[in-house]
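All protein chains of the complex are present and in place, except for one that has been dropped.
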Amino acid sequence: MNAANLFGLCGAALVGFGLYGLVTNPEPLRKILAFNLLGSGVFLVFGVVSRRAAASGLGGDPVPQAMVITAIVVAFAATAMAIALVLRLLQETGRSTLNADNPGGTNTDRGNS
Amino acid sequence: MTILSVFDIGLAVLILGIGVWTIAAREAFAAVIGFVVYGLLLSIAWVRLSAVDVALTEAAIGGGMTGMLMLGAVARLRLAKGNDTRASLPVRLAAGVLCALVAAGLATAILSPPEAIPTLAPMVMENLAQSGLGNPVAGVLFVYRALDTLLEKVVLILALLGVWSLAPDSVWGGIPGLRLYAQRSSTLTFLAQLLPPLGIVVAIYMCWVGAKEPGGAFQGGTVLAAMWLLVMIAGLRSVPSIDQRWLRLLLVVGPVIFLAIGIAGMVLATAFLAYPAGYAKPLIVAVEFALTLSIGVALGLLAAGPPERVQRP
Amino acid sequence: MKLAFDIFTVVLVTAGALFFLAGTVGLIRFPDSLTRLHALTKVDNLGLGLVVLGLLPQANGVFGALKLVSIWLLVQLSGAIVTQLIAGAVRQRGPQG
Partner (left out) sequence: MASFLFGAAGFVLAMVALGLFVILQRPAEVDHMMAAQLLGTGGVAILVLLAAATETPPIVDVALLLALFAAFAAVAFVRSASGSTSESRETASGG
């Protein structure tokens, strides 16, 4: 078992945890958090792909690394957007839930994130 | 079993443990703290995967900026306790099985690598000398995949427009609702006076060293954004309203210069986003400096959130 | 000469690691938040200082060594101030907050 495979398995497990949190956690903020965990697990798997393709005296293939850097920044932008949606939902309805059965949430401004 | 593999196993177990804590913690505040710790630990894992550029980005964005963004949201959501019920046990069990299956599938894919591992590293290294850069990742970002990098800046600006457009009509063009520190605390003021000058030096260093060694516009820009936020949180500088012209100018200056050089490449060089022979490095460094500024402003404003009040006369 | 440098590194890094151990023991043993904060900040910063000092002979060139020392100074300064902030939060909310 080399370091690359080890962190690859770690990434796979993190994807599993993140998905579980995304499905079972009711609070939107916790869902966003879980989604970020899932994303970083995917990035870690990508890092393993890069590490494995090490050649020409480099520690890893620079192309996947550059893609992961781009992805981290884009994930941050998406997180900022999602949090702004949740906060607007709170502002409009006074609650922070996606539960459609809740009474009082009749406002049209329901986030579907 | 070498010392090295013991270190790696310990790190992986710690990361997984913090990941579980982030999902399972009862309080949202504790979960976000777990996430910040997770981001900082993950950057050590990236170092172990020989991806120092990614480690820098993860420490800056995964640890610092995302944590700050989420903590702001936690503080607001404390006021509104949603009456969410946790998923029932059968649902949780089914979800657990599903997620275990997904993770197992991924793990199988990782443990069975292709026979001939595809790599672009030799191609990158072959052509890197022409660009005058020493950092292969910067080479990929600014030479071979320059279009991706350009579009990513556009995505940042689009996301910012999306965040801004969530503001109610009455406060459009107003001041972002960044949560300030309640009492003017002299300790925080001192930190906000001490850290930003150091941070600006670090940002310039990151940007400059990015051409040769790990670093670059993303990392430098994130440091700038963090320092700007720190100064605003401490109340040393007021939060600018989003209709300020200088603010919008700074936001677009990086992408515009990048685009202009790209279009000039169609005339002076061979294609869109191609650099004229011999001028690649100075042009890339110029683009990186402009982008650092734009990324810093964009990330800072994304973290500050949509406008919430208008300038009082 | 190389051997002397290596012994210097081994001794100081070991001492630094022991300070990290002491910091963690303090974190486990001390009864309230303020004393734990004290253990964490003071002892760990000293541990980091010893590790950095021990690594100076291994650094690449004068600039590498300078960078190491300035990182330690940065951690030292920001750590001290941030500890003040957390201690302020402890005082404001009481030890159970």
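Before moving on, here are some points about what is shown:
Note that the chains are named A, B and C in the order they appear, and that numbering of residues resets to 1 at the start of each chain.
The rule is simple: contacts are C-beta pairs under 8 Å (C-beta built on N, C-alpha and C of every residue); 3 or more make two chains touch, one makes a residue touch a chain.
Owing to the predicted nature of the structure, the values given are computational and were not obtained by experimental measurement.
The chain we do not see here touches B, C in the full complex. For the chain left out of this panel, the touching residue among B:Ile233, B:Leu251, B:Leu283 or B:Leu301 is B:Ile233. Among B:Leu141, B:Val223, B:Ile242 or B:Ala304, only B:Val223 touches the chain that is left out of the view.
In the full complex, chain C touches the omitted chain through residues 6, 9-10, 13-14, 16-17, 20-21, 23-24, 27-28, 33, 36-37, 40-41, 44-45, 47-48, 51-52, 55, 58-60, 64, 67-68, 71, 74-75, 78-79, 81-83, 85-86, 88-90, 92-93, 95-97.
Chain B residues in contact with the hidden partner, per the touch definition given at the top, are 2-4, 6-7, 10-11, 14, 17-18, 21, 27, 29-30, 33-34, 36-37, 40-41, 43-44, 47-48, 52, 55-56, 59-60, 63-64, 67-68, 71-72, 74-75, 78-79, 168, 170-171, 174, 177, 179-182, 188, 191, 195, 198-199, 202, 206, 209, 213-215, 219, 223, 226, 229-230, 233, 308-310, 312.
What we mean here is this: only the chains that are shown with their structure count from here on.
Distance from the chain B centre to the chain C centre is 28 Å, each centre being the mean of its Cα atoms. For chain A, residues touching at least two other chains: there are none. Contact of a single residue of chain B with at least two other chains is seen at no position. Within the complex, the chain B residues that touch chain A are 4-5, 8-9, 12, 15-16, 19-20, 22-23, 28, 31-32, 35, 38-39, 42, 45-46, 48-51, 53-54, 57-58, 61-62, 65-66, 69-70, 72-74, 76-77, 80, 82-87, 91-92, 95-96, 98-100, 102-104, 106-107, 110-111, 113, 117-122, 124-125, 136-137, 139-141, 144-145, 148-149, 152, 155-156, 159-160, 162-163, 166, 168, 218, 295, 299, 302-303, 305-306.
Chain B contributes residues 185, 187-188, 190-191, 194-195, 198 to its touches with chain C in the complex.
Interface residues of chain A, counted against chain B in their complex, comprise 1, 3-21, 23-27, 29-30, 32-34, 36-37, 40, 43-45, 47-48, 50-63, 65-70, 72-74, 76-81, 83-88, 90-91, 94-97, 99, 102.
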